[in-house]
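Comments concern the structure below.
Shown here: the complex without one of its protein chains, the others still in place.
So that you can tell them apart, the chains are marked A, B and C in the order they are listed, and the count of residues begins at 1 in each.
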Amino acid sequence: MSLTNDQKIVLFRNLARAMALDRMMMRVIRAGKMVGFYHEGGIALAPGIAAGAFLQKEDPMWPHYRAHGLAHMLSKGIDIKYYVAEHMGREAGCCKGRSSFHMSFPEDHVFGFSGNIGANFPLSVGYGFAAKYKQSGQVVMNCSGDGSYGEGRCHEALLMSANWKLPAVFWCEANGMAQHSNVKDLFPGPNVSSLAAGFGIPSMVVDGQDLFACAEAALQALAHVRQGNGPIFVECKTYRVQEHSVGGVNYEGPNQRDPELMAKWKETLNPLALAAARLLAEKVLTQEDIDQIKADAEREADEVEAFCEASPKALPSVAEMQAAVYTA
Amino acid sequence: MSLTNDQKIVLFRNLARAMALDRMMMRVIRAGKMVGFYHEGGIALAPGIAAGAFLQKEDPMWPHYRAHGLAHMLSKGIDIKYYVAEHMGREAGCCKGRSSFHMSFPEDHVFGFSGNIGANFPLSVGYGFAAKYKQSGQVVMNCSGDGSYGEGRCHEALLMSANWKLPAVFWCEANGMAQHSNVKDLFPGPNVSSLAAGFGIPSMVVDGQDLFACAEAALQALAHVRQGNGPIFVECKTYRVQEHSVGGVNYEGPNQRDPELMAKWKETLNPLALAAARLLAEKVLTQEDIDQIKADAEREADEVEAFCEASPKALPSVAEMQAAVYTA
Amino acid sequence: MSSQRELTLCEAIREAYVEEMRRDERVFMLGISIQAGTFPHTKNLCEEFGTHRVVDTPLAETGMAGCAMGAAQEGLRPILDFMYAGFSYFAGSEVFLQMGQYHFLHGSQHPLPIVMVGTCGVGRRVGNEHATLPYGMAIHHPGIKTCMPATPYDAKGLMKAAIRDDNPVLFLWHTNLMMHKGYVPEEDYVVPLGVADIKREGSDVTILASGLQVHSALKVAEKLKDEISVEVVDARSFEPFDRESLLRSIEKTTRLVIVDEDFERGGFAAEVSAQVMEHGYDLLDAPVRRVCHPNIPVPGGYIDVYTMPTSERIEEAVREVCR
Partner (left out) sequence: MSSQRELTLCEAIREAYVEEMRRDERVFMLGISIQAGTFPHTKNLCEEFGTHRVVDTPLAETGMAGCAMGAAQEGLRPILDFMYAGFSYFAGSEVFLQMGQYHFLHGSQHPLPIVMVGTCGVGRRVGNEHATLPYGMAIHHPGIKTCMPATPYDAKGLMKAAIRDDNPVLFLWHTNLMMHKGYVPEEDYVVPLGVADIKREGSDVTILASGLQVHSALKVAEKLKDEISVEVVDARSFEPFDRESLLRSIEKTTRLVIVDEDFERGGFAAEVSAQVMEHGYDLLDAPVRRVCHPNIPVPGGYIDVYTMPTSERIEEAVREVCR
């Protein structure tokens, strides 16, 4: 499936925005203004942009937690400043400042998060089940990392999705790492998508640094799913060029990761640079357009930060919180 | 791999014994003399005999729970009367009458059971891990049904076993049913062993009514595993010709199962009759030998029953039990 | 009129399902082998509601629990059947850590109307996973309501309340009560969660019990009636728990025995005892006594009937607090 020029520009702009936000999040956490964790996205954000790009508002999505799903959500059209505010513990936070790193956009069918990696899998079964039950035509975008496919929950989700032919995309952002382990030490094969075949689920492997390849894969996967063919598995190969989470070590097993290799990846595999080169070569955008898009993205990131800082810290009383556990 | 005549006779004798014990268990539970559940084996006991037949005392085995693993255990050389006594709540029970349907033969490396189907998978990882850690040369025989492969625990076990090249046989006794569901309604493909390939684990599918085919598969699988090639998956196709558990319905989904089909299976697919025919044709045994083996098996079953009934009911005091929770 | 109509507890639950599924298309059920009906509470539901609303799943408890949560987020109202409640431990994170906490942690914007059901209870000689009563564990985790009926009447009414509740509810029943018969009105009624019920009035001592143990308590009350006047309070719901009714009863009797079939340590009985310490200390004429499952795994064999709170153990405790 091929992309229109307009689609390419939107994808490019969103990737620029996501990468600017990722940098802003890093500034904010380093400045001690964030509560909780942050897991830098770095050069791994093209798959997230592609995952969100072609979904309708009603299509449930579970964003991969890397870069805390900012790429996925903004690409889906969500105003993420409320989520960033959540990271800063503010009243404007999408979870009222109660969660630090959970998102909640129920109207956009992004329902939340869990600190337990792998929690996405069973929930996505529910989204797909509901779509089928309601005959709503919704599709499910279930994003997570290669490491998450260690959890047996992925098996139960692949099984149920295949068995019930649920409209779900298993979208794997495979950066070859899981915390401080190399995935090749955790999984006995080159691609975790090799799991799909056991359930009769089709799969594809895509270059995760190529924004447009990811987007084409997303279009193809969604078409498959929307046609009622049941689930599909897309594995986007990408890279982690920094530590797992801010402040942690950057090891694989007992060994430090090779800083030169990571520097090289950073330089040669930047998806925004690769996409810009393509758009220039194809004459879809000029260098000026590109510079403008990048500048806009930086400005937006600054505005988001300012918005969050302007919101007061959320400090509800215990009584208020006790009243919020159940709904009446 | 081919079997010697002596091996065939042992296998045949053990199948006769297991089937006689299975019938005895049914008599006992119907007479109200058993505590807890019983899940009849019926014509599905050949795979269990094969699974246990070529293991050393030191090789850990998790018996499939159908017919409560009696076939597996007696084939491995365990004196199962203590386990039957457990079912009758007796002091002679292998768990001191505390468990109803758990076995415990730690010296035979059969460590116990759990009422949670799928509990075998993670435990077998531990057995295999320990074998590798100790460089003991032990192999693990991990038996369960096709339904159990719904549980995500199988994924974690297949993954870890493949990743660490653990010496483990995933031995699946696929009777096409799981409680009151047909496995074809629960799994999107003809063989659950299709899961193995996703982990690079080799697999084979065997006729579970053919005792000698099962035994040859076991030999082959064990050879693979003992040579350090990592895990292997063996799926034995068999049949359930009665309800899931004594006293329950015999349905698949909302429909009753076809009694004629089951009657036909019972008549034409009895593994003992099929094996007897082979042994007669190959002149390994005479009809007299066969009759003698069957009569011995019946007598043994009666003796086991009598042994259990002679043992007093286990009724320890709460204080005694409280002292037995921890070891000093 | 059918004021004498008797149903089993399972039939009463089934009737609640049927009425609520008719009333609300968003209600559906999922579980292992519920179409055939492992237990009579789901028997033949497919005939009326079809296999798309009465859904058999693979053996996959995390998938089942997640399916219920996700479907609830998408606007459905799942009834999730764990068969034996002890199997819910396979989905420990979903059931105990996520389901009840999702709403609050995400800004209390989107409740999860899920009913989880399962049978449980000691005394069936099957031990451990098939007996374990997970309510002690459930009440420890914020956000999950939990109840257990003692009668078919309460079963139907509580189940309707649970299905209509917008929060996750863990609805348990005792395996030994499944075939227990009692009066069940045909008409629509609800027994609200969080309201205890005085199953027998008395003035000397209060027994707080639930499920099967209400019947043990009633037996003891009857046996002692010429010596000690026993009030039997059926908790019915563990969370929310009706502390007010209990305190009112203690105000009258000044003595309390809590009967709880779950493991004693850190269970519901401990919580009630601590609450009475905090809110009813001055009402008491004797320390509260617990009669629970001892702190040993639920044994199978013939033993388990000796470890559950028997009438003898309850009577002994009643006599002790009345000394």
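In this text, contacts are C-beta pairs under 8 Å (C-beta built on N, C-alpha and C of every residue); 3 or more make two chains touch, one makes a residue touch a chain.
The shown structure was predicted, so the numbers you read here are calculated from the model rather than taken from an experiment.
> Any idea which chains on screen the missing one touches?
A, B, C
> Considering the whole complex, which of A:75, A:114, A:175 or A:209 touches the chain not shown?
Touches the omitted chain: A:114.
> Of C:28, C:90 or C:306, which one is in contact with the hidden chain?
That would be C:90, which touches the missing chain.
> Consider the whole complex, including the chain that is not shown, and state which of B:36, B:60 or B:271 touches that chain.
B:60
> Which one, C:157, C:211 or C:267, makes contact with the chain that was left out?
Missing-chain contact among the listed residues: C:267.
> Of B:54, B:121 or B:265, which sits in contact with the chain we cannot see?
Once the missing chain is taken into account, the touching residue is B:121.
> On chain B, where is the contact patch with the chain that was removed from view?
60, 93-96, 98-99, 102, 104, 106, 109, 111-112, 114, 116, 119, 121-131, 133-134, 138, 152-153, 155-157, 159-160, 163, 321, 324-328
> Which parts of chain A face the unshown chain closely enough to count as touching?
35-37, 86, 89, 93, 97-102, 114-118, 147-148, 150-152, 178-181, 185-187, 248-249, 251-254, 313-316, 318, 321-322, 324-325
> Of the residues in chain C, which ones touch the absent chain?
86, 89-93, 95-97, 100-101, 104-105, 127-129, 132, 136-137, 139-143, 239, 263, 265-271, 273-274, 276-278, 281, 287-290, 295-297, 299-300
Just so it is clear, only the chains that are shown with their structure count from here on.
> What's the farthest chain from chain A if centres are computed as the mean of the Cα atoms?
Looking at centroid distances, B is the chain farthest away.
> I'd like to verify one number: the distance from the centre of chain B to the centre of chain C, where each centre is the average of its C-alpha atoms, in whole angstrom.
36
> Quick one: chain A and chain C, Cα centre-to-centre, how many Å?
Computed from C-alpha means, the inter-chain centre distance equals 41 Å.
> So how far apart, in whole Å, are chain A and chain B when each is placed at the average of its C-alpha atoms?
Using C-alpha averages as centres, the distance is 45 Å.
> Considering chain B alone, which of its residues make contact with at least two other chains?
150-152, 185-187
> Where does chain C touch two or more other chains at once, residue-wise?
Within chain C, residues 57-58, 60, 62-63 contact more than one other chain.
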